[in-house]
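The complex appears here minus one protein chain, its other protein chains still in place.
Naming follows writing order (A and B), and every chain is counted from residue 1.
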Amino acid sequence: MILTRVALGIGLLFVVSLVIFWATELLPGDLATQLLGQSATPETVAALRAQLGLNDPAPLRYWNWLTGALTGDFGMSMGNGRPISDLIAARLGNTVFLALYAAALSVPISLILGILAALWRNSFFDRAANAGALTAISFPEFFVAYILVLWLAQTGLFPSMVRINPTTGLAERLYMTFLPALTLTLVVTAHMMRMTRAAIINLMASPYIEMARLKGMSPLRVVLRHALPNALAPIINVIALNLAYLITGVVVVEVVFVYPGLGQLMVDAVSNRDIAVVQAVALIFAAAYVALNLIADVLSTITNPRLMHRR
Amino acid sequence: MGFATSVALGLAGLFAIAWLMRAGARAMFAGSARAIAHDMPLTAAFGILVIGVYAAVAIAAPALAPFPEREIVGGQFQAWSAAHPLGTDRIGRDMLSRLIYGARNTVGIAFATTALAFVVGAVLGLWAALVGGWLDQGLSRFVDALMAIPALIFSLLLLTIFGTSVITLILVIAAVDATRVFRLARAVAQGIVVMDYIEAAKLRGEGSWFLIRREILPNAMAPLVAEFGLRFCFVFLSISSLSFLGLGIQPPTADWGSMVKDNATLITFGDVTPLLPAGCIALLTVAVNFVVDWQLHRASGLKEQ
Partner (left out) sequence: MAREILLKIEGLRIEGRAGDGWTEIVKGIDLTLHKGEVLGLIGESGAGKSTVGLAAMGFARDGCRITGGSIMFDGIDLRTAPEPQRRALRGARIAYVAQSAAASFNPAHKLIDQYCEAPVIHAVMDRARAEHDAIDLYRRMQLPNPEDIGFRYPHQVSGGQLQRAMTAMAMACRPDLIIFDEPTTALDVTTQIEVLAAIRDIVRQFDTAAIYITHDLAVVAQAADRIKVLLRGQEVEEAPTRTMLAAPREDYTRSLWAVRSFARPEQPPPTDAPILSVRNVTAAYGKVAVLEDVSFDIHPGRTIAIVGESGSGKSTAARVITGLLPPKSGAVLFEGKPLPPALKGRKRDQLRQVQMIYQMADTALNPKLRLRELIGRPAQMYLGLEGKALETRVRDLLDLIELDPDTYIDRLPGELSGGQKQRIGIARALAAEPKVIICDEVTSALDQIVQEGILKLLTRLQDEFRLAYMFITHDLATVRAIADDVVVMQKGRVIEQGPKARMFTPPHEPYTELLLSSVPEMDPDWLTRLLDRRAALPG
């Protein structure tokens, strides 16, 4: 059961890598010519083709790329000729740190707000939380980011640009990255809160919840013992979906705060049309995304007796 | 914060106008139109008003804008003045005029993209649900694979390959979004095709086109309209984000996302001007979301009866 899910996930990842690789095959014209410009001599183009392995048939190049990627070797950047793995290594940690920071803030806040809004449905709190969430969802990330900058960085409370290096200590790091993390938190919390609320409301309408109340169980016990075990699967999915959303969210936020992460790297690579770097970063983002969804699936299978205990 | 006060006053004014319009609609219309106006929450009335204003500005942009879209008419980063109510930008173009033209460019491109994504995704989704079998399996697995790559990342990948022109931007975003529309349309239609009235129509000998047009589509309309609103917001925000990253709509076309990016330096000096285009984006998205929320609520309320 779980093994099939994992196998499916790996299969999906494989297909995704295929899509990412094949996308570059759609590139109009010759990659080497494009890199060197129209004025390049045929000899230099040929030399570059050989160097990039462009003369190999596509399946072989895919195989080389994939096996390389699995061992951490993504080839050379076309922009500055440095190994892509070096570029990524320096930034991957930063991006993961930021995403985890935002997740640590947003997951508890949004679950609590979502559950409260569901329990106090149609109350003033619920309406206010909903209107607030709807507004936050509607704001572009950079708008939220700049409002925070205007409000919190202008007064000198927090830095508007993130200057960190590998030696920066944890407390310093948390302080420096507070604004980007807060931006992400605001955006993701709104989504997560709304979804949590909907899942809980859906659940509280079930006949077995009414049954528990008619057995004389206290409201707290109804929620903790009867609603929560069944809410785990939807909540896990909500969290996974939003952590996955964080992955794309970091791109814009990193640019606003000049944060040295993968998103920044990818945006620069896209501007320079540095296809090898774009491919590598896209693969990493997609892999994280697939992995998150896979973990969510496995966890919700484990928490569902209907799937764990067959008839 | 005189600026924050004026923004708050402006929003309050819009709400007041929306309230008046709703009251007017309740008084003037009769029958079902009046019933709709009666249930309409103030937020939805506000949303409709804002969408109307944006549409009007987009259409009448050349008449409303005091200066041409792309002409340099003054110094760099001039402050707000009588001649340039919102000052000038990084290379001396009139901010207000560009903001007005932005309504046409940014909203227009987002709308065209959504419409394209919608037509492709919805038709394929309804068709897959109706026909089922191999066609459905094939399309669904293909869409699953595409959706396993985060939307923004996939768009960036495709834009790297095809370059950043308006046409590729529309096609790329539409392709990425069509997958999401496909999923929803298919799910909605799957709920409908199991209904007995579809079986009855099949037994009558109706063809696929009749089934989609007369039996499925009228019943899928409410969720699809709501989805169109949500998709528009999503596309609009994606395009703005890409433009903000410098990878979307390219200069010298006036566009809200890239206007924020170009003039962002002012923010560090406490000037709010670069936030105005971002505010325009946010206001429209909020407005559409308000209307969509109301529609979804209406659709679910009708179902309960």
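Here is the rule we use: a residue touches a chain if its C-beta (ideal position, glycine included) is under 8 Å from a C-beta of that chain, and two chains touch if they have at least 3 such contacts.
As the structure is a prediction and not an experimental result, all values here were calculated from the model.
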item: Shown chains touched by the chain that is not drawn here; value: A, B
item: Residues from chain A at the interface with the omitted partner, ascending; value: 206-208, 210-218, 221, 225-226, 229-230, 305-306, 309-311
item: Interface residues of chain B (partner: the chain not displayed); value: 195-197, 199-206, 214-215, 218-219, 221, 305
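Rule of thumb we're sticking to: only the chains that are shown with their structure count from here on.
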item: Distance from chain B to chain A - Cα centre to Cα centre, in angstrom; value: 23
item: Of all residues in chain A, those that touch chain B in their complex; value: 12-13, 15-16, 19-20, 23-24, 26-28, 131, 134-135, 137-143, 146-147, 149-150, 153-154, 160, 244, 247-248, 251-252, 255-256, 266-267, 269-271, 273, 275, 278-279, 281-282, 285-286, 289-290, 293
item: For the chain B and chain A complex, residues of the former touching the latter; value: 43, 144-146, 148-154, 156-163, 233, 237, 240-241, 244-247, 257, 260-261, 264, 267-268, 270, 272, 274-275, 278-279, 281-282, 285-286, 288-290, 293
